[in-house]
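Following: one structure in C-alpha coordinates, then a few remarks.
The block that comes next holds subunit A.
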Amino acid sequence: MSMLNVTVDGQATQVAAGSAILDAANQLGIEIPTLCYLDMEKKFNQQAAACRICVVEVENRRNLAPACATPVMEGMIIKTDTERVHTARKIVVDLMLSDHPLDCLTCEQAGSCVLQDLCYQYGLEQTTFAGQRNDYPEDATNKFYSRNLNKCVACRRCVTVCSNFQNTKAIGFGDRGFNTHPVAPFDRGMDESTCVSCGNCVSVCPTGALLPKSKEKFRSWEISKTETTCSYCGVGCQMNLLTKGNKVVGVEPLNGAANDGLLCVKGKFGFNFINHPDRLTTPLVRKDGQLVEATWDEAYSLIADKVKATKAEFGSEALAGLSSARVTNEENYLFQKMVRAAFGTNSVDHCARL
Partner candidate 1 sequence: MAKINTIAELKKLREDLLGAAQAKAGKPLVNVSLATCSVASGGRDVLAAMQAEATALGLDVEFMQSGCMTVCFAEPTVEVTLPGKDPVTFGYLDAEKAKILVQKYIKDGELIDGVIPVGYERIVL
Partner candidate 2 sequence: MAEKKQLRIATRNSGFIDPENIDSYIAAGGYLGLAKCLGEMTPEAVIDLMKASGIRGRGGAGFPTGVKWGFAAKYASDTKYVVCNADEGDPGAFMDRAILEGDPHSVLEAMAIGAYAIGGNKGTIYIRAEYPMAIDRLKIAIEQAEAKGVIGKNIMGSDFSFDLDIKYGAGAFVCGEETALINSMEGNRGEPYTKPPFPAEAGYWDKPTIVNNVETLASIPAIIVKGAEWFNGIGTETSKGTKVFALAGKINNVGLIEVPMGITLQEVIMEVGGGVRNGKKFKAVQTGGPSGGALTYKDLDVKIDYESLVACQSMMGSGGMIVMDEDDCMVAIAKFFVEFTMEETCGKCTPCRIGSKRIYEALDKITMGQGSLEDIEKLKLLSVAIKDTALCGLGQTMPNPVLSTMRVFEDEYTAHVVDKKCPAGVCSDLLEFIVVDEKCVGCTLCARVCPVDCIGGKVKEVHVIDQAACIKCGACLDKCKFDAIIKQ
(Lines give C-alpha, C1' and ligand atoms only; values in the text may rest on other atoms or scores of the structure.)
Protein backbone atom coordinates (compact mmCIF):
# COMPACT_ATOMS: atom_id res chain seq x y z
CA MET A 1 0.00 0.00 0.00
CA SER A 2 1.40 3.36 -0.96
CA MET A 3 2.09 5.85 1.79
CA LEU A 4 1.49 9.57 1.62
CA ASN A 5 3.34 12.36 3.41
CA VAL A 6 1.13 14.76 5.28
CA THR A 7 1.64 17.37 7.93
CA VAL A 8 -0.82 17.86 10.72
CA ASP A 9 -0.34 20.81 13.03
CA GLY A 10 3.27 20.99 12.01
CA GLN A 11 3.96 17.32 12.63
CA ALA A 12 4.94 15.33 9.58
CA THR A 13 3.70 11.78 9.22
CA GLN A 14 3.07 9.08 6.69
CA VAL A 15 -0.35 7.58 6.21
CA ALA A 16 -1.69 4.94 3.89
CA ALA A 17 -3.31 6.16 0.71
CA GLY A 18 -7.07 6.08 1.13
CA SER A 19 -6.93 7.29 4.72
CA ALA A 20 -8.98 10.22 5.87
CA ILE A 21 -7.53 13.29 7.52
CA LEU A 22 -9.04 12.00 10.75
CA ASP A 23 -6.91 8.85 10.53
CA ALA A 24 -3.79 10.90 9.99
CA ALA A 25 -4.58 13.07 13.01
CA ASN A 26 -5.40 10.05 15.18
CA GLN A 27 -2.13 8.48 14.18
CA LEU A 28 -0.35 11.50 15.59
CA GLY A 29 -2.50 11.52 18.70
CA ILE A 30 -4.18 14.74 17.62
CA GLU A 31 -7.76 14.72 18.69
CA ILE A 32 -10.43 15.93 16.32
CA PRO A 33 -13.98 15.96 17.69
CA THR A 34 -16.53 13.94 15.75
CA LEU A 35 -20.26 13.42 16.03
CA CYS A 36 -21.80 11.96 12.90
CA TYR A 37 -18.68 9.92 12.14
CA LEU A 38 -19.47 6.22 12.27
CA ASP A 39 -16.40 4.08 12.75
CA MET A 40 -18.32 1.13 11.29
CA GLU A 41 -18.00 2.66 7.85
CA LYS A 42 -15.00 1.02 6.28
CA LYS A 43 -14.88 3.46 3.40
CA PHE A 44 -14.42 7.01 4.58
CA ASN A 45 -16.26 8.36 1.58
CA GLN A 46 -19.45 6.72 2.81
CA GLN A 47 -19.42 8.96 5.84
CA ALA A 48 -22.41 11.24 6.06
CA ALA A 49 -20.05 14.13 6.81
CA ALA A 50 -23.18 15.91 7.96
CA CYS A 51 -22.43 17.38 11.38
CA ARG A 52 -19.34 19.35 10.32
CA ILE A 53 -17.82 19.34 13.77
CA CYS A 54 -14.62 17.71 12.54
CA VAL A 55 -13.74 20.46 10.09
CA VAL A 56 -10.07 21.36 9.72
CA GLU A 57 -8.03 23.75 7.67
CA VAL A 58 -6.29 22.36 4.62
CA GLU A 59 -3.74 24.54 2.95
CA ASN A 60 -4.87 25.82 -0.44
CA ARG A 61 -8.44 24.78 0.11
CA ARG A 62 -11.07 27.48 0.00
CA ASN A 63 -13.28 26.19 2.78
CA LEU A 64 -12.76 23.94 5.77
CA ALA A 65 -12.65 20.20 5.17
CA PRO A 66 -14.46 17.51 7.16
CA ALA A 67 -11.65 15.40 8.60
CA CYS A 68 -13.76 12.25 8.67
CA ALA A 69 -14.50 12.23 4.96
CA THR A 70 -11.62 13.98 3.28
CA PRO A 71 -8.95 11.70 1.87
CA VAL A 72 -5.39 12.70 2.49
CA MET A 73 -3.31 13.65 -0.49
CA GLU A 74 0.41 13.76 -0.96
CA GLY A 75 1.93 16.79 0.69
CA MET A 76 -1.28 17.89 2.35
CA ILE A 77 -0.80 20.42 5.11
CA ILE A 78 -3.53 20.25 7.71
CA LYS A 79 -4.23 22.50 10.64
CA THR A 80 -6.66 21.40 13.29
CA ASP A 81 -6.07 24.01 15.94
CA THR A 82 -6.51 27.45 14.44
CA GLU A 83 -8.77 30.29 15.38
CA ARG A 84 -10.74 29.76 12.20
CA VAL A 85 -11.30 26.09 12.98
CA HIS A 86 -12.16 26.79 16.58
CA THR A 87 -14.67 29.47 15.68
CA ALA A 88 -16.29 27.35 13.00
CA ARG A 89 -16.65 24.38 15.31
CA LYS A 90 -18.01 26.46 18.11
CA ILE A 91 -20.64 27.92 15.82
CA VAL A 92 -21.58 24.48 14.56
CA VAL A 93 -22.08 23.25 18.14
CA ASP A 94 -23.93 26.44 18.95
CA LEU A 95 -26.27 25.85 16.02
CA MET A 96 -26.97 22.28 17.12
CA LEU A 97 -27.65 23.46 20.61
CA SER A 98 -30.04 26.09 19.29
CA ASP A 99 -32.39 23.30 18.20
CA HIS A 100 -31.98 21.12 21.24
CA PRO A 101 -33.72 21.12 24.62
CA LEU A 102 -31.59 22.01 27.62
CA ASP A 103 -32.86 19.22 29.80
CA CYS A 104 -29.56 17.57 30.59
CA LEU A 105 -30.53 17.43 34.25
CA THR A 106 -33.15 14.80 33.53
CA CYS A 107 -31.95 13.43 30.21
CA GLU A 108 -31.07 9.74 30.37
CA GLN A 109 -28.18 10.32 28.02
CA ALA A 110 -26.48 12.91 30.20
CA GLY A 111 -22.89 11.97 30.71
CA SER A 112 -22.64 10.00 27.51
CA CYS A 113 -24.09 12.60 25.15
CA VAL A 114 -21.74 13.78 22.45
CA LEU A 115 -23.49 17.12 22.12
CA GLN A 116 -23.13 17.69 25.85
CA ASP A 117 -19.43 16.90 25.63
CA LEU A 118 -18.98 19.27 22.73
CA CYS A 119 -20.78 22.07 24.57
CA TYR A 120 -18.47 21.49 27.49
CA GLN A 121 -15.43 21.47 25.27
CA TYR A 122 -16.39 24.69 23.52
CA GLY A 123 -17.71 26.40 26.61
CA LEU A 124 -21.31 26.77 25.56
CA GLU A 125 -23.69 26.97 28.47
CA GLN A 126 -26.52 27.92 26.22
CA THR A 127 -27.01 28.79 22.60
CA THR A 128 -26.30 32.26 21.29
CA PHE A 129 -28.70 31.63 18.41
CA ALA A 130 -32.04 31.60 20.13
CA GLY A 131 -34.75 30.91 17.62
CA GLN A 132 -37.44 28.49 16.62
CA ARG A 133 -37.01 24.90 17.71
CA ASN A 134 -38.48 21.80 16.20
CA ASP A 135 -41.21 20.27 18.26
CA TYR A 136 -42.05 16.65 17.63
CA PRO A 137 -44.19 14.36 19.74
CA GLU A 138 -42.29 11.52 21.33
CA ASP A 139 -42.69 8.18 19.59
CA ALA A 140 -42.88 5.36 22.11
CA THR A 141 -44.57 2.86 19.83
CA ASN A 142 -41.61 0.54 19.64
CA LYS A 143 -41.54 -1.95 22.49
CA PHE A 144 -37.83 -1.56 23.18
CA TYR A 145 -36.87 2.04 22.59
CA SER A 146 -38.36 5.47 22.44
CA ARG A 147 -37.65 8.20 19.97
CA ASN A 148 -37.54 11.86 20.92
CA LEU A 149 -36.69 13.78 17.79
CA ASN A 150 -36.41 17.03 19.68
CA LYS A 151 -33.05 15.75 20.82
CA CYS A 152 -32.04 14.61 17.34
CA VAL A 153 -29.10 16.42 15.79
CA ALA A 154 -29.75 14.83 12.37
CA CYS A 155 -26.34 13.18 12.35
CA ARG A 156 -27.76 10.25 10.33
CA ARG A 157 -25.96 7.55 12.20
CA CYS A 158 -29.27 5.78 12.85
CA VAL A 159 -30.26 5.85 9.20
CA THR A 160 -26.79 4.80 8.06
CA VAL A 161 -26.62 1.86 10.41
CA CYS A 162 -30.15 0.78 9.49
CA SER A 163 -29.65 1.14 5.74
CA ASN A 164 -26.01 0.19 5.23
CA PHE A 165 -25.22 -2.29 7.99
CA GLN A 166 -28.34 -3.80 9.47
CA ASN A 167 -29.92 -3.38 6.04
CA THR A 168 -33.46 -3.33 7.33
CA LYS A 169 -34.04 0.09 5.83
CA ALA A 170 -36.81 0.88 8.27
CA ILE A 171 -35.97 4.56 8.49
CA GLY A 172 -34.92 7.36 6.22
CA PHE A 173 -34.97 11.11 6.27
CA GLY A 174 -38.12 13.13 5.89
CA ASP A 175 -38.89 16.77 5.19
CA ARG A 176 -36.33 19.27 4.13
CA GLY A 177 -34.49 22.20 5.55
CA PHE A 178 -34.85 23.01 9.20
CA ASN A 179 -37.45 20.28 9.65
CA THR A 180 -35.29 17.49 8.29
CA HIS A 181 -35.56 14.54 10.61
CA PRO A 182 -35.35 10.76 10.61
CA VAL A 183 -38.66 9.13 9.77
CA ALA A 184 -40.27 5.77 9.51
CA PRO A 185 -42.24 5.50 6.25
CA PHE A 186 -44.90 8.22 5.96
CA ASP A 187 -43.64 9.72 9.20
CA ARG A 188 -45.71 7.26 11.20
CA GLY A 189 -44.75 5.48 14.40
CA MET A 190 -41.88 3.05 14.44
CA ASP A 191 -44.33 0.24 15.07
CA GLU A 192 -45.74 0.71 11.57
CA SER A 193 -42.34 0.40 9.97
CA THR A 194 -40.34 -2.68 9.03
CA CYS A 195 -38.18 -2.12 12.12
CA VAL A 196 -36.92 -5.38 13.63
CA SER A 197 -35.95 -3.65 16.87
CA CYS A 198 -32.30 -4.60 16.55
CA GLY A 199 -31.55 -1.41 18.42
CA ASN A 200 -28.44 -0.68 16.41
CA CYS A 201 -29.80 2.82 15.81
CA VAL A 202 -30.15 3.26 19.54
CA SER A 203 -26.59 2.13 20.06
CA VAL A 204 -25.15 4.65 17.62
CA CYS A 205 -27.29 7.64 18.58
CA PRO A 206 -24.96 10.29 20.00
CA THR A 207 -27.67 12.09 21.96
CA GLY A 208 -30.78 11.17 23.88
CA ALA A 209 -32.97 11.03 20.77
CA LEU A 210 -33.07 7.24 20.78
CA LEU A 211 -33.13 5.64 24.19
CA PRO A 212 -33.79 2.11 25.35
CA LYS A 213 -36.97 1.76 27.35
CA SER A 214 -35.16 0.90 30.52
CA LYS A 215 -36.71 -0.49 33.62
CA GLU A 216 -33.90 0.93 35.68
CA LYS A 217 -33.09 4.57 36.11
CA PHE A 218 -29.40 5.26 36.04
CA ARG A 219 -26.92 7.94 35.17
CA SER A 220 -24.16 7.05 32.81
CA TRP A 221 -21.47 7.67 35.42
CA GLU A 222 -23.01 5.10 37.76
CA ILE A 223 -22.46 2.42 35.18
CA SER A 224 -19.73 -0.18 34.94
CA LYS A 225 -19.04 -1.83 31.61
CA THR A 226 -17.96 -5.41 31.14
CA GLU A 227 -16.86 -6.75 27.78
CA THR A 228 -18.36 -10.11 27.06
CA THR A 229 -19.89 -12.41 24.48
CA CYS A 230 -23.63 -12.52 23.82
CA SER A 231 -25.35 -15.59 25.20
CA TYR A 232 -28.03 -16.04 22.56
CA CYS A 233 -27.28 -17.51 19.14
CA GLY A 234 -24.00 -18.86 17.78
CA VAL A 235 -22.76 -15.69 16.09
CA GLY A 236 -20.77 -14.71 19.15
CA CYS A 237 -21.42 -10.98 19.12
CA GLN A 238 -19.16 -8.97 21.38
CA MET A 239 -20.82 -6.52 23.68
CA ASN A 240 -20.56 -4.53 26.85
CA LEU A 241 -22.86 -5.36 29.71
CA LEU A 242 -23.77 -2.17 31.50
CA THR A 243 -24.24 -2.73 35.21
CA LYS A 244 -25.36 -0.61 38.07
CA GLY A 245 -24.64 -2.24 41.39
CA ASN A 246 -25.43 -5.90 40.94
CA LYS A 247 -27.89 -5.35 38.12
CA VAL A 248 -27.48 -5.55 34.38
CA VAL A 249 -29.21 -2.44 33.08
CA GLY A 250 -28.17 -2.28 29.47
CA VAL A 251 -26.15 -3.63 26.58
CA GLU A 252 -24.03 -1.89 24.00
CA PRO A 253 -22.45 -3.54 20.98
CA LEU A 254 -18.70 -3.75 20.48
CA ASN A 255 -16.71 -4.08 17.30
CA GLY A 256 -16.25 -7.83 17.67
CA ALA A 257 -14.77 -9.95 14.91
CA ALA A 258 -18.15 -11.43 14.08
CA ASN A 259 -20.55 -8.58 14.75
CA ASP A 260 -18.66 -5.40 13.82
CA GLY A 261 -20.74 -3.26 16.11
CA LEU A 262 -24.10 -4.82 15.35
CA LEU A 263 -26.49 -6.66 17.65
CA CYS A 264 -30.00 -8.07 17.28
CA VAL A 265 -33.09 -7.42 19.35
CA LYS A 266 -32.31 -10.24 21.74
CA GLY A 267 -28.70 -9.28 22.30
CA LYS A 268 -29.47 -5.61 22.68
CA PHE A 269 -32.65 -5.70 24.70
CA GLY A 270 -33.09 -9.27 25.96
CA PHE A 271 -31.11 -9.00 29.20
CA ASN A 272 -33.83 -8.61 31.80
CA PHE A 273 -33.89 -12.32 32.53
CA ILE A 274 -30.59 -11.92 34.38
CA ASN A 275 -32.02 -10.06 37.35
CA HIS A 276 -35.50 -11.50 36.97
CA PRO A 277 -37.32 -12.28 40.25
CA ASP A 278 -38.10 -15.78 38.99
CA ARG A 279 -34.42 -16.73 39.00
CA LEU A 280 -33.57 -19.83 40.99
CA THR A 281 -31.59 -18.60 43.98
CA THR A 282 -31.20 -21.63 46.19
CA PRO A 283 -30.83 -25.35 45.61
CA LEU A 284 -34.15 -27.25 45.73
CA VAL A 285 -34.68 -30.86 46.67
CA ARG A 286 -37.80 -32.91 46.31
CA LYS A 287 -39.35 -33.84 49.64
CA ASP A 288 -42.71 -35.55 49.77
CA GLY A 289 -43.24 -34.79 46.13
CA GLN A 290 -42.54 -31.09 46.57
CA LEU A 291 -39.45 -29.13 45.63
CA VAL A 292 -38.27 -27.34 48.77
CA GLU A 293 -35.29 -25.09 49.47
CA ALA A 294 -32.13 -26.76 50.62
CA THR A 295 -28.50 -25.92 51.30
CA TRP A 296 -25.78 -26.60 48.80
CA ASP A 297 -24.34 -29.26 51.07
CA GLU A 298 -27.64 -31.07 51.27
CA ALA A 299 -28.04 -31.00 47.53
CA TYR A 300 -24.46 -32.04 46.83
CA SER A 301 -24.61 -34.93 49.33
CA LEU A 302 -27.86 -36.16 47.93
CA ILE A 303 -26.46 -36.20 44.39
CA ALA A 304 -23.11 -37.72 45.36
CA ASP A 305 -24.76 -40.45 47.41
CA LYS A 306 -27.21 -41.29 44.66
CA VAL A 307 -24.52 -41.39 41.99
CA LYS A 308 -22.30 -43.62 44.07
CA ALA A 309 -25.14 -45.91 45.03
CA THR A 310 -26.46 -46.24 41.50
CA LYS A 311 -23.01 -46.88 40.12
CA ALA A 312 -22.47 -49.56 42.71
CA GLU A 313 -25.81 -51.21 42.17
CA PHE A 314 -26.50 -50.82 38.43
CA GLY A 315 -23.14 -49.94 36.94
CA SER A 316 -22.02 -46.79 35.18
CA GLU A 317 -24.31 -47.26 32.19
CA ALA A 318 -27.28 -46.46 34.40
CA LEU A 319 -26.05 -42.91 34.65
CA ALA A 320 -26.11 -40.22 32.00
CA GLY A 321 -25.74 -36.51 31.66
CA LEU A 322 -26.95 -33.85 29.29
CA SER A 323 -24.50 -31.02 28.95
CA SER A 324 -25.42 -27.64 27.61
CA ALA A 325 -24.85 -25.57 24.54
CA ARG A 326 -25.59 -22.59 26.75
CA VAL A 327 -22.72 -22.71 29.22
CA THR A 328 -19.03 -22.05 28.77
CA ASN A 329 -16.36 -24.27 27.30
CA GLU A 330 -14.84 -24.73 30.73
CA GLU A 331 -18.17 -25.89 32.13
CA ASN A 332 -18.83 -28.23 29.27
CA TYR A 333 -15.40 -29.63 29.78
CA LEU A 334 -15.98 -30.21 33.47
CA PHE A 335 -19.41 -31.69 32.81
CA GLN A 336 -18.16 -34.32 30.40
CA LYS A 337 -15.26 -34.91 32.72
CA MET A 338 -17.75 -35.53 35.53
CA VAL A 339 -19.83 -37.93 33.45
CA ARG A 340 -16.82 -39.74 32.05
CA ALA A 341 -14.49 -39.73 35.02
CA ALA A 342 -16.93 -39.77 37.94
CA PHE A 343 -20.04 -41.43 36.50
CA GLY A 344 -17.81 -43.72 34.45
CA THR A 345 -19.80 -43.58 31.23
CA ASN A 346 -19.60 -41.83 27.88
CA SER A 347 -23.35 -41.19 27.90
CA VAL A 348 -23.00 -37.47 27.74
CA ASP A 349 -24.68 -35.42 25.08
CA HIS A 350 -26.35 -32.07 24.60
CA CYS A 351 -28.89 -30.52 22.34
CA ALA A 352 -26.65 -29.73 19.37
CA ARG A 353 -29.13 -31.55 17.25
CA LEU A 354 -32.19 -29.64 18.38
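Criterion applied: all candidates are chains of the complex that A comes from, given by their letters.
The rule is simple: a residue touches a chain if its C-beta (ideal position, glycine included) is under 8 Å from a C-beta of that chain, and two chains touch if they have at least 3 such contacts; residues count from 1.
These numbers were taken from a predicted model, which means no experiment stands behind them.
Asks: Determine, using the touch definition above, which of 1 or 2 touches subunit A in the complex.
Replies: 2
Asks: How about subunit A: which of its residues touch candidate 2 in the complex?
Replies: Contacts found on subunit A: 45, 47-53, 55, 63-64, 66, 69-71, 84, 87-88, 91-92, 95-96, 98-99, 128-129, 131-132, 153-154, 156, 172-173, 175-180.
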